[in-house]
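The complex is shown incomplete by one protein chain, all other protein chains being positioned as in the whole.
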Amino acid sequence: MYRYDEFDARFVKQRVEQYRGQVARRLSGEMTEDEFKPLRLQNGLYLQLHAYMLRVAIPYGTLNAVQMRKLAHIARTYDRGYGHFTTRQNIQYNWPKLEDSADILDALAEVEMHAIQTSGNCIRNTTADAYAGAAADEIEDPRVWCEIIRQWSTLHPEFAFLPRKFKIAVTGAAQDRAAIRVHDIGLAIKRNEAGEIGFEVLVGGGQGRTPMIAKKIRDFLPKDYLLSYLEAILRVYNMLGRRDNKYKARIKILVHETGTEELTRMIEEEWEALRRVTSIDIPPEEVKRIEAYFAPPAFETLADTNVAFEAKRFEDKAFAQWVRHNVKPHRVPGYVSVDISLKPVGGIPGDATDAQMDLIADLTDCYALESEIRVTHQQNLVLPHVKQSDLYALWQALAAAELATPNSGLISDIIACPGLDYCGLANARSIPVSQAISNRFADLEQQAHIGPLELKISGCINACGHHHVGHIGILGVDRKGEEHYQLTLGGRPDNEAAIGKITGPGFSADGIVDAVETVVRTYLNIRLSEAEPFIDCLSRVGADPFKERLYGEKAA
Amino acid sequence: MALIKNGTLAADIWHRYDDDTPLQADIPALVSLERWQAEREDILASTADIGVVLRADQHPDAITGDLPRLQVVALEFPAFTDGRAYSYARLLRERLGFEGEIRAIGNVLRDQYLFMQRTGFDAFEVKDGVTTRAFLAAIEEVDLYYQASADTAQTIWQRRHTTEDASAAAA
Partner (left out) sequence: MSLQALTANRLSNGRVVFLKEDGNWTLDVSEARAVEAETDIADLEGAGRDAEAAQLVTGAYLIEVARTANGVAPLRNKERIRALGPTVQITLNQSRNSAENPPLISSSSVSPCVSPCVSPTDSPQKVA
């Protein structure tokens, strides 16, 4: 993974000192809250429902054991002993003090981390396939270009005050696991007919109040031109994106109102003009320098299968169940990627205590090549490079800390935003609904029998819980002071990305749990076989059979 | 309002006219784009130095042909959170080759000086009381930049691969 050199280290240090000065000016009254707010936001500090909240960047979800230990230390020292991993592959703390915030950033800088641009109307943390560098279906590791985007976008002077926040996601694999079609810019690494590597460029995806699937604006961009092309997109957006209405300020609205063809023309024209007079693109020797950090780890030459592992799998049913759901194929024989579930039955999705983080760091040192950890956009963790032969020991240690729930990709692997329990914007709570559903489907055998099913919950229309792209989506709303929940079906974030459709009238907090159960029971009754996952069954039969069961025959 | 020009506190010799006041000869005049477009020939005849003020919704393309006659282009920040003028400044410098003064006016705050300077602004209408020292302190807080912009500063990407800096980095 990438490591800071002297320049990166000095840069982050300078930025922390700059922020420390800003906090001092705020506390002394030299700066108003209105002036301070965008500055603290661009350093990751929000003011939430109960307290400040600090969002720490985990670039493209990649971190190492030393960094994880520091995250545990921060949770313990400056917060209440836990942190929350987010769908942007970041971590956030719910109770930091403003007066401690510069010290926290200093602690992060010690381990080559920061909170720069984790909020604000700027380019946010770029996200990537959590299995990058490990996945069997990968064309090229997307993290090289994610790191280049990170450096390019960091304190970019032209794009610090965009009309709205801006999110970029990159995948390097055939199967999109980074939800690139619901990002402001989605990049898919591909190989052209001449065998060269480049990017397919998508623009204008997003969730929120007006969900949209991104439009392709370029089929193939040679990778050396990525930054100038991004700069052209951002410049057009910065100048033309709407600033009169924050709900219409994302680039998806500009794409929609201008038309994909016309906006593409403007971006291409800007790109041509920009390349004539300036050299925005990163120097090739610098690309090489960054690439070197992402060279594959020193894999051993191993057999495809490990006999001891196979034996344990045969003997220990619980282990076999975990392997079946939480262990993913690797491109190198004898290795696998391991999903660490942060979704224990009845737990809070994405939360981890300081002790759990420390333990994961220790296990990473023992069992994961190069002590590397990933954060997934599903709010779980991944150890990307683990030997099959180490799996049993790793599983036992994870299980002892409630980190081995075998539910990766199943109904209790729920994405949920913090909702009204923490968030100042929310209209309804998400976490208790998530917990109630998780408890309702607590039987892991039953979950496995139901099969792959992505359930996502947002506590308001900003859709931080990705409900629009949940196979089953739940949106919390406020109805005359009562929490109320709408149900959507058929959303998906992958290669066939789609926005879920509302089934009909919403449900009470209790009713929504029953409604989910009704949907699942209906699916189990009508699926062709266990081999037909929920989302496929739904696209085969449509939503009507589900609506009939939810609302009675007339509704459908 | 104080003016910082080329990094130091400077006297502002420019008068910003509203659209109805007659221009006085020999006083450098800042006029709106509307007035410039309506009275271009008269303005050119009456005074020596001319500058045009662009609002955040007025793109520099509107004055492309006029740039050789303008000493100043003033770009307005209606709120410091409106970042359109950063792009305009870069276009003026990098694409349109404007070498005169690009002045930041409106809601121009300490924590944005650096972004403005890097995108091509060289004059800043700042709050009264801002000193040269305070200005320099603000723009020197972060003096390492990854990406190229309209300034001539070496980027981190370049410095990593030049000999003195690269050996410093390795130290």
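Worth a mention:
First chain written, first letter: the chains are A and B, and each begins at residue 1.
To be clear about the criterion, a residue touches a chain if its C-beta (ideal position, glycine included) is under 8 Å from a C-beta of that chain, and two chains touch if they have at least 3 such contacts.
All figures in this text were calculated on a predicted structure; none of them were measured in a lab.
Interchain touches from the omitted chain, evaluated on the whole complex, reach A. For the options A:52, A:199 or A:309, the residue in contact with the chain missing from this view is A:52. Within the whole complex, the absent chain has one touching residue among A:360, A:411, A:513 or A:550, and that is A:513. In the complete complex, the hidden chain is touched by one of A:436, A:477, A:526 or A:541, namely A:436.
Across A:81, A:222 or A:505, the residue that sits in touch with the chain not pictured is A:81. Although one chain is hidden here, its contacts on chain A can still be listed: residues 26-29, 33, 47-52, 80-82, 94-99, 342, 344, 346-348, 351-353, 355-356, 402, 420-422, 426-427, 429, 431-433, 435-436, 439-440, 442, 478, 481-483, 509-510, 513.
Keep this in mind: only the chains that are shown with their structure count from here on.
Taking each chain's centre as the mean of its C-alpha atoms, chain A lies 39 Å from chain B. Residues 5-8, 10-11, 14-15, 17-18, 21-22, 35, 38-39, 121, 151-162, 227, 235, 238-239, 243, 273-274, 277-280, 282-283, 285-286, 289 of chain A are the ones touching chain B in the complex. Contacts from chain B toward chain A in the complex involve residues 59, 80-84, 86-88, 90, 94-95, 109, 111-112, 114-116, 118-119, 141-149, 156-161, 168-171.
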